[in-house]
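Heads up, one of the protein chains got dropped from this complex, but the rest are sitting where they should.
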Amino acid sequence: MSRHETVSELRVRYSETDQMGVVYHTHYLVWCEVGRTDFIRELGMPYADLEADGLLLAVAQATIRYRAAARYDDFIRIRTRLERVQSRAVTFGYELTRAGPEGPVRVATAETKLIALDRSGAPRTLPEWLIERFREVGPVHA
Amino acid sequence: MSRHETVSELRVRYSETDQMGVVYHTHYLVWCEVGRTDFIRELGMPYADLEADGLLLAVAQATIRYRAAARYDDFIRIRTRLERVQSRAVTFGYELTRAGPEGPVRVATAETKLIALDRSGAPRTLPEWLIERFREVGPVHA
Amino acid sequence: MSRHETVSELRVRYSETDQMGVVYHTHYLVWCEVGRTDFIRELGMPYADLEADGLLLAVAQATIRYRAAARYDDFIRIRTRLERVQSRAVTFGYELTRAGPEGPVRVATAETKLIALDRSGAPRTLPEWLIERFREVGPVHA
Partner (left out) sequence: MSRHETVSELRVRYSETDQMGVVYHTHYLVWCEVGRTDFIRELGMPYADLEADGLLLAVAQATIRYRAAARYDDFIRIRTRLERVQSRAVTFGYELTRAGPEGPVRVATAETKLIALDRSGAPRTLPEWLIERFREVGPVHA
């Protein structure tokens, strides 16, 4: 049974490299956010609109494993999927690959847990309709 | 006749380098902001407080000339001074140097013009007390 | 007489905003680099290849004027063109717009001068073939 997954694409910017000649490690997490933005947009509700409605999703935990280096001008693909939905939090998983001569090379895998906050920064629950929407595209038991 | 000037110091972070082995060019402008924050703080009014009071200073123009490369772990000194005060704008000048074996080496000079905005992002005038405060430490004719 | 111009497109990332609710000013210069990368690629020689061949183009001067705010998730278009070619330097001009309900809104205009360096970071001349290539797509008298 397949899981919903969105695919985002970008090219590595020069500003994202460091003196090791590869992408500085924190930028991969920025790319995960690009993937997350696309995932949420494809559900029919851009994250910008959620914020305008008073629902903020703040990163509460992030874990990332680096598998291979990404370099300037590499073509990066980010696969984003939902890992878990809770009443006050949602967890996304990411797989990042770069295009290589012999097919895609996995550069990193990551997971971020986001918690729901109101405009004042206080914890709140996710709206029921959003939990439903997440569940339609995410894991059944979570 | 001396001009008021503040001196800020920082070390180059690894994240600020690029694959050329030197600091990526936009980070020097971030350092200018560090200098500007210190300049404003030393006037007795942290910029964070100005914002809380409804005065936002947004960069409207920036010019920077790069003179020599800065590298990872270099010790950087930022000299900030006031170039011009207008009713709705203020212009700062910066000189950035790095410590070298034979004395400081100039890495960049820059200028940024900031305009006053209210909380809604609309242009406003600088409060009179702030213009006075700026004039006490800035150029007489401006 | 028309000038060669490339058009690059991107969406504003959350990481590029600041607490003023708009894009932090230095990121516009990163977008200019995205435009420059595309401009050079369309000439038939990716900048990554130039670097591999021992030609580095380092930003020596940058000027940017901010016209209107760009915000999270805005769709940004970068128009890049050649302003001037010299034996050791090349100057690019940029116009950045965001999509608005009544058409594109100009968010910034910028210019960056890049100087040619060899692998050791010493100044060098641009290769003759590259100057020719630039002149084919750039201003006639420069």
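Letters A, B and C name the chains as they come in the text, with residue numbers starting at 1 for each one.
In this section, a residue touches a chain if its C-beta (ideal position, glycine included) is under 8 Å from a C-beta of that chain, and two chains touch if they have at least 3 such contacts.
These numbers come from a predicted model, not from an experiment.
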| item | value |
| --- | --- |
| Hidden-chain contact residue, picked from the options B:13, B:88, B:119 or B:135 | B:13 |
| Contact residue for the chain not shown (choose from A:44, A:101 or A:121) | A:121 |
| Where the unshown chain meets subunit B, residue by residue | 11, 13-15, 30, 33-34, 37, 46-48, 71-73 |
| Contact footprint on subunit C, counting only the chain that is left out | 14-15, 17-22, 24, 26, 71-72 |
| Missing-partner contacts on subunit A, residue numbers | 19-22, 25-27, 29-30, 51, 56, 58-66, 69, 121 |
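By our rule, only the chains that are shown with their structure count from here on.
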| item | value |
| --- | --- |
| Averaged-CA centre spacing for the pair subunit C and subunit B, given as whole angstrom | 24 |
| Inter-centroid spacing, subunit B versus subunit A (mean Cα positions, whole Å) | 34 |
| Mean-CA-position distance for subunit C and subunit A (Å) | 28 |
| For subunit A, residues contacting two or more additional chains | 14-15, 71-72 |
